[in-house]
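Let me give you the structure first, and then I'll get to my questions.
All protein chains but one are shown in place.
All chains are identified by letter, namely A and B, in their written order; residue positions are counted from 1 within each chain.
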Amino acid sequence: MSLWQYANPVKFLHLSGKIVPTLAVLSALSLVISLYWGFFLTPDDYKQGSTVKIIYIHVPSALVAINAWFMMLVTSLIWLVRRHHVSVLASKAASYVGVVMTLVALITGAFWGQPMWGTWWAWDPRLTSFLILFLFYLGYIALWAGIDDPDTAADLTSVLCIVGSVFAILSRYAVNFWNQGLHQGASLSLDKEEHVSDVFYFPLLLAIAGFVLLFIVLTLVGTRTEIRQRRARALLARSKG
Amino acid sequence: MPDLGKYAFAVLSSYGYSLALIIGLVVFVVLRNIKARKALEAIEAEVNHGKD
Partner (left out) sequence: MIALLIRDLRLAMRAGGGFGLSLAFFLIVVVLVPFGVGPEMSLLSRIAPGILWVGALLACLLSLDRIFALDYEDGSLDLLATSPLPAEGIVTVKAIAHWLTTGLPLVVIAPVLGILLGLPEQGYFWIVLSLLLGTPALSVIGTFGAALTVGIKRGGLLLSLLVLPLYVPTLIYGAELARRGTQGLETGTPLLMLAGITCAVTALLPFASAAVLRINLR
């Protein structure tokens, strides 16, 4: 028995139905504990003051935003090669979580940046890359919405995800080059601390765990939704035909 | 509430917007799921009825 048995929608629904409640509870606990801990029980940073507390949302959401896209890339490839519907539906489900996480990362980045740099937005390479990632997510979701036939939509969005990933990586280098060229040295990476001291590190780890679990739960639930919608459509078509 | 000092607006806004977005996302995903489940159950019931 391998992982591929869960490509079977019925088996997937069965297994995911069993593990989602547990994962949801774990996720909620991690999030509540880590955010409470980080917000109320950690000191201020000597350079950044209380804004360091934003790290407990900014970093985890950014991590999920990027990894959600990476997961979409893998599941899209699996769909194109092995034609497992569960795979591409999981990709679609993940995109909704990913786009919101990207937005959260952008917003928290802006609020963090405003007191630090005196401006709501800076064309910092990292923030700019996230803005581009946001656009890619929007395009992927819009393409799914714009095509009627589900299998055609699945194929087209999967190709878009793959081509988009290549261009996203290319953009990352291009944006680094673009900003570097303007002002060397003023690289303001909020989330690349040389060493995040322990007192911040542990609640941060827990927050990351909570966000990752949240992503998994929401994507599993979303995939279940997509599977059910697909089955409903099939039944409807069959009863009419 | 810890003393957030002059950064209170930034920190509270970040947390506020983020939590709002995340809760919105959870509500969206859960509601869609419930809707899909109900719709499927309704169609399956109809199809099964038709078989009787």
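Please note the rule applied: contacts are C-beta pairs under 8 Å (C-beta built on N, C-alpha and C of every residue); 3 or more make two chains touch, one makes a residue touch a chain.
What you see is a predicted model; the values in this text were computed from it and never measured.
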{"item": "Chains in view touching the one left out", "value": "A"}
{"item": "Options A:77, A:147 or A:212, residue touching the unrepresented chain", "value": "A:147"}
{"item": "Sole residue of A:162, A:212 or A:236 that reaches the chain not shown, by the stated touch rule", "value": "A:162"}
{"item": "Which residue of A:79, A:96, A:112 or A:136 touches the chain not shown here", "value": "A:136"}
{"item": "Sole contact to the chain not displayed, among A:89, A:175, A:214 or A:232", "value": "A:175"}
{"item": "Touch residues of subunit A, complete complex, unshown partner", "value": "132, 135-136, 138-139, 142-143, 146-147, 152, 155-156, 159-160, 162-164, 167-168, 170-171, 173-175, 177-178, 181"}
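Just so we're on the same page, only the chains that are shown with their structure count from here on.
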{"item": "Distance from subunit B to subunit A - Cα centre to Cα centre, in angstrom", "value": "16"}
{"item": "Residues of subunit B defined as touching subunit A within the complex", "value": "2-8, 10-11, 13-15, 17-18, 21-22, 24-26, 28-30, 32-33, 36-37, 39-40, 43-44, 46-47, 50"}
{"item": "Partner subunit B, residues of subunit A touching it in the complex", "value": "35, 39-40, 44, 49-51, 53-54, 57-58, 61, 93, 96-97, 100, 103-104, 107-108, 111-112, 114-115, 214, 218, 221-222, 224-226, 228-229, 231-232, 235-236, 238-239"}
